[in-house]
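Shown here: the complex without one of its protein chains, the others still in place.
Chain naming follows the written order as A and B, and within any one chain the residues start at number 1.
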Amino acid sequence: MLSEKTAVTQSENYWRKHLMLDPRPVREMNQMILTAMTTVNKRYWITVTTLTLFVTIGLIGAWGYQIFNGMGVAGIRRPVYWGVYITNFVFWIGISHSGTFVSAILRVFKAEFRRPITRASELMTTFALTVAGLYPLIHLGRTWRFYWMIPYPNQRQLWPNFHSPLMWDMLAIFTYLIGSTLYLYLPLIPDFAMARDRTTGWRHRIYRILALGWRGSESEWHHLKQAITIFAFAIIPVMFSVHTIVAWDFGMTMVPGWHSSIFGPYFVVGAIFSGVSAVATVLIILRKTMQLDYFLREEHFDAIGKLVLVFSFAWTYFFFADYLTEWYGGEAVGKELLTLQARGPIAPLWYIMLITNILVPWLTLWNRKIRTSPKALLVITLGVNIGMYIERYIIVAGFLTRNRLPFDWGAYTPSIVEILISIGSLSTFLLLYVLASRLIPLIPVWEVHEGQISHTLRRVGQALLPSVSELE
Amino acid sequence: MNTLSVKENFVVRMALFDNVDSAAESIAKLKEAGIDDHDMTVLSGVPYPEHVLGRPMTWERLPLIAMSGAGVGFLIGLFLNVVTPLLYPIRVGGQPFVAIPPTIVLTYELTMMGLIVSTFLGVLWESTFPSFGPKYYDIHISEGEIGVLFQVTPSKLKHLTDLLQVYGAKSIIEPEEWRL
Partner (left out) sequence: MSKYEHHWTMIVDLDKCTGCQACVIACQAENNIPVVGEDEIRKGRGMQWLRIERYWEGEYPNIRARFIPLMCQQCENAPCEPVCPVFATYHSEVDGINVQVYNRCIGTRYCANNCPYIARMFNWFDPQFPEPLNEQLNPDVTVRQRGIMEKCTFCIQRIRRARETAEAEGRSIRDGEVQPACGQACPTNAIIFGDLNDPNSQVSRLAANRRGFRLLEELGTEPAVIYLKGGESNVI
């Protein structure tokens, strides 16, 4: 009798490791979130100040300097007409795939570990897209004429050219930005209402407006749930299309190394690879700095670690397919591109990419201990994003140095202006995130609570096993 | 049932429950005692589907709104791709003025934009957002409790209060109208 009881208690303790099986009163969870949101220390303000400084130098100083003097202050030159700016653009669009993947796809497939991490990754999507959206503007020769790309009846009677992949790109990114922002906002409404009920002063005024008068009545919930479902299904194809179209900016051209039909899926997989890695990076930092240990647990890092490994496999597959086709094709300029990577000036970067994107994840992430160690995972996922940045840099700035006329080959090194603007944009992303972390409930309490209600431990024979009832 | 329109000579009460089972049972009992579905509203901190609480299904217009939005987006996409190139024809790269492949890409994108935007506007419309009250509400709702809001004639009140307490209501309060 006694031993049986102990076995049950032991298995119960075992299951307590999982957030869904370790429920706490909503009151307590609310409090944890509010405390995390309202606690700011000196380090926080130092971070905010430093980031603001970088944003000012990069986006106002360096970009302003570039606008007033001309694109020549950047390092780009014939034939490398696109450089770090477009690399950054593709990189940030890639990061923006985090939220949609983690949130929408995992929601559609009802992966329960998603519940506490959806908000943090959706925020990344919106902010990464905001930063990515800056780059087409930064990169324009005449930034002050950017609105000529917007389709509206104008006095020139000229509409934009919808044959241009850049037009597809602009509309796709616009759709994705609207979609992901609304998709971030909808599940936030109940959490804003929660915060509204428990704050005073300026916070209360903001949350009150953002909560739109939410009470949690049946029809409110019904419409919200339905809208979230529609959004989840609608935003997945939009996500695929966005990075596919970014890839088509390259794939539609005649540039050697770019003109490839595999670029669409190759870029999508790369984007999810870097996006999911970035989610891990951010969650580790959030947990450490905002005391979210109750919500963000080993199981979450474990699951994300597995995703990173799977996408490392998928990325390698596409990378190799692209490489092999070029290798076998035998076109002179294609061969030259491979030489450029293996032995040319960008070879060191290329090898770093192979190490961080393939070797390291493959050697480490199969191990549960490494996956669940925040420090190890932080290093690995940061490495993946460095590798993915290099991948885009090689494709954009590397491949453009070679072309079919050897007389016109060139070289490219980023200028100080380009570097400052890049740092400025990274700081913009971080600053937006750091500010939002104290303004927006970073964990969707109601979703966690909903999950905890639907999970119970059921006794099967000698063991307690988790069972999930679907509240839908 | 988003709002409870209070009838003349009726009093409004809110029964708060800790768990969904007693809330569902109490709702059944209230119905048995002759309270109409329209005289009840459930407020909760997490979404419970209607059938869990034994409530009537909400009539659904959101998918319709979403689909109409998608249709509008599709038409805008067609306009941009099929009509605007003919308003000011410019030949590029030996391609026809109106070409089907780029049209597919852009009408797809604009259809999705129409779908997404209209779904969002649909939620606001269907839930009559934003509306800041005053409405019956209680702060315990966002602490995970389930509030059953009902109206009844004063004569029946005593009987119902006792009934609800038997079926596990944590408290039965006279709800305040909040400016949300």
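The criterion applied here is as follows: a contact is a pair of C-beta atoms (placed from the backbone, for glycine too) under 8 Å apart; a residue touches a chain by one contact, two chains touch by 3 or more.
Bear in mind that the values here come from a model prediction, so they are computed numbers and not experimental data.
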Seminar exercise, completed: Answer key for A:45, A:146 or A:313 versus the chain not shown reads A:146
For this session: Check each of A:61, A:160 or A:374 against the chain that is not shown and name the one that touches it.
Result: A:160
Seminar exercise, completed: Among listed residues A:95, A:170 or A:349, the absent chain is touched only by A:170
For this session: In the full complex, which bits of subunit A touch the chain not displayed? Write them out.
Result: 69-72, 77-79, 81-82, 136, 139-143, 145-146, 148-149, 158, 160-161, 163-167, 170, 249, 252-255, 400, 403-408, 410-411
Exercise. In the whole complex, what residues of subunit B lie against the chain that is missing from view?
Worked result: 90-95
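Here, only the chains that are shown with their structure count from here on.
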Exercise. From the C-alpha centre of subunit A to that of subunit B, how far is it in Å?
Worked result: 30
For this session: Could you please specify the touching residues of subunit B with respect to subunit A in the complex?
Result: 1-3, 20, 41-50, 52-53, 55, 58, 60, 62-63, 66, 80-81, 84-85, 87-88, 90, 92-93, 95, 99, 102-103, 105-106, 108-110, 112-113, 115-117, 119-120, 122-124, 126-127, 129-133, 135-137, 139, 141-144, 180
Seminar exercise, completed: Contacts from subunit A onto subunit B in the complex sit at residues 25-27, 30, 151, 157-159, 161-163, 167-168, 171-172, 174-175, 178-179, 182, 186, 190, 193-194, 196-198, 208-209, 211-227, 230-231, 234-235, 237-238, 241, 245, 446, 449-450, 453, 471-472
